[in-house]
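These notes are about the structure you will find just below.
One chain of protein is taken out of this complex; the other chains stay put.
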Amino acid sequence: MLTGYRKWSIIFLLPSGLFLIFAYVYPMVYSFIMSFFSYSMLIPGAKPVFIGIDNYLKIFSNPSFLNSLRITFIFSIVAIFFEFIIGLFLALAMSANLRITGVFRVFMFIPLMIAPVVAGVLWRNLFHSSYGVINFFISFLDIPPQIWLGSAQQALPAVIVVEIWQQLPVFTFILAAGIASIPTELNKAALVDGCGRMRIFWNITLPLLKPAVIVAFLLRIIDTLRMFDIVYTMTQGGPGTSTKFLSLHIYEKGLKFFDIGTAAAQSWFFLIIVLLIEIYFIRLVLRRGTAR
Amino acid sequence: MFGLTKSTVEKVLLYIICTIIIIVVVFPLYWLIITSLKYDIDSYIYPPQFFPVNITFKNYIDILFLAQEGNLVKYFLNSLIITISTIFLSLLFGSMAAYSLSKNYLSIMFRRMMLAFVLVIRIFPPITTAIPYYIILSKFGLIDTHIGLIISYVAFSLPFTIWLMIGFFQSLPAEIEKAATIDGCNFWQRFIKITIPLSLPGLAVTAIFGFLYSWNEFMLASILTSENAKTLPVVIAGFISDKYLFWGKMTALGVLMTIPVIIFSSFAQRNIVRGLTFGAVKE
Partner (left out) sequence: MANLVLKNITKNFGKIVAVNNFNFKVNDDEFITLVGPSGCGKSTTLNIIAGLEDPTEGEIYIDNIFSNNISPSKRDIAMVFQSYALYPHMRVRENIGFGLKIRRFDKKEIRKRVTETADFLGIGNLLDRKPAELSGGQRQRVALGRAIVRKPKLFLLDEPLSNLDAKLRTRMRADLKILFSDLKGTVVYVTHDQLEAMTLSDRMVVVKDGVIQQIGSPDEIYEHPSNLFVAEFVGSPSMNFVDVKIENGVIYSDGIEMALTKQLLDKIATYGYKKEYILGIRPENIKISKSESKIRFEVEVVENAGAEYIVHLKNGKIRISLISEKDISPKRGESLNLQFDVNKTHLFDIDTKVTIY
């Protein structure tokens, strides 16, 4: 009797399974194989040449790749840090049930609904060195107008600001949901026991929020490391290479210079780094949990 | 916070900070709309005009109707076709796969492996697959076709759909499906007549995310399409050049692009609420 169900279970899995195999496994295998070849599609009639792990080795001595890696990491760490802090604050504020939170919720979501390319365009305007609104506002604080996107030091922070502006709701809502699931009796019991509010926050709220925080972190790590759309419309990787994120770097390598072999190797390298980071993060958090 | 009393000073402080944050979040949205209603020249003025003197709909009219801007209607339709197809296919295939994985007719090892496979895919940076996609799709002649882009979008959306729907299916009371089996339903009858109608909230959530992804996606669209299947995000990026920034047109397009997302989200959200009021099985 169960064999009938087993048969159907497999039938139901087939479309997705086949899809994922052809649309993921196949390209990944293809890319993996290409990473061991030298192949430039620019030259007509060129054939791939097998060069072993050369492409991978070259990565470590490739300054522009390493620069992109550095930029991407800095971006990810800074953005997530601020998103976490501000998001946590907002989530706590939302749980306070002030009358403002209903309106709040609706508006908070809208930046997330805007396409990243549109956000890039919008903030490019806001950050404009000659007529941008940001320079206008800081003039009230007696700060002279900044170059922002034209400055190698200020471009990356500007991109970080845009990312935070767009992605803040993610942390906020995940943490808000986490807070909502903490039974209020715990806080009341702690109050009766004589705990101050800070104590309650550190010893009750935060530990119980751990699952939500983990989920949010995992999501954001993956997403920040992928940064492409915003930077494409805001700075195109410049000025110079100060905002040349890894995705952008590989994109240009493969689809502007058509150096397929190198791009493939760099893609795989990128992938493995992301996987390792995620696994490391999960392990880190799990170990802390069991140590309690 | 949550059950703890606050002093008035704290409440006021909280209100102020929240208001500041709302302004910081909302102002750029306001700016987006305002800029789209200005003549481009007015965008170059400093200090910037917060309340524009000359409001115009020229930007909207230009991008919608002027032939030389490229047919926005065509690109709009591209985005729409691709997005709706992606949502439909990923919901269909994804919920079927999730249904299979949420039951225990198949061995648990197999199911765990499938789930791990699905989750790992979620972690892949899109650029990793974008380049091979380009090469492979051009070999099949699928560059700049709707199908090509739909395939890549569905592939990307499936893991999330499957993961979400598994959670949803497992939260349905198991006895309802048992009752359906005893009433005479076979595997797929159960799925279509009972499971799916009861999973509308989950499908709605997945649809929202699917819409958000496909509608706004840029990287794959720019790589895999050029003229025929070009989608709206690519059009916007196309307005950027070294010589001139069409602020008015870009922001107008930005506004036009965001409206369907808002509409779709509120529509789907209403479905979620309706679905949740079916109530529990027990009292």
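Think of it as A and B in the order they're written, each chain with its own count starting at 1.
Rule of thumb we're sticking to: a residue touches a chain if its C-beta (ideal position, glycine included) is under 8 Å from a C-beta of that chain, and two chains touch if they have at least 3 such contacts.
Note that the structure is a prediction, hence the values are computed from the model and not measured.
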Task: Chain not shown: contacting residue from B:Lys11, B:Lys178 or B:Arg270 - done: B:Lys178
- [ ] Kindly note down the residues of chain B that lie in touch with the hidden chain.
- [x] 173, 175-176, 178-186, 189, 194, 197-198, 277-279, 281-283
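In this section, only the chains that are shown with their structure count from here on.
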Task: Approximate Å spacing (C-alpha centroids) for the pair chain A, chain B - done: 17
- [ ] Enumerate the contact residues on chain B facing chain A in the complex.
- [x] 1-4, 6, 11, 14-15, 17-19, 21-22, 24-26, 28-29, 31-32, 35, 43-48, 92-94, 96-97, 99-101, 103, 105-106, 114, 117-118, 120-136, 151-152, 154-155, 158-159, 162, 186-188, 191, 212, 215-216, 218-219, 223, 232-233, 236-237, 239-240, 245, 247, 250-251, 253-254, 257-258, 261-262, 265
Task: Residues of chain A defined as touching chain B within the complex - done: 2, 4-6, 8-10, 12-13, 15-17, 19-20, 23-24, 26-28, 30-31, 34, 86, 89-90, 92-93, 95-96, 98, 100, 103-104, 107-118, 121-126, 130-133, 136, 165, 168, 179, 182, 184, 187-188, 191, 197, 200, 222, 225-226, 228-229, 232-233, 246-247, 250-251, 254-255, 260, 263-264, 267-268, 270-271, 274-275, 278
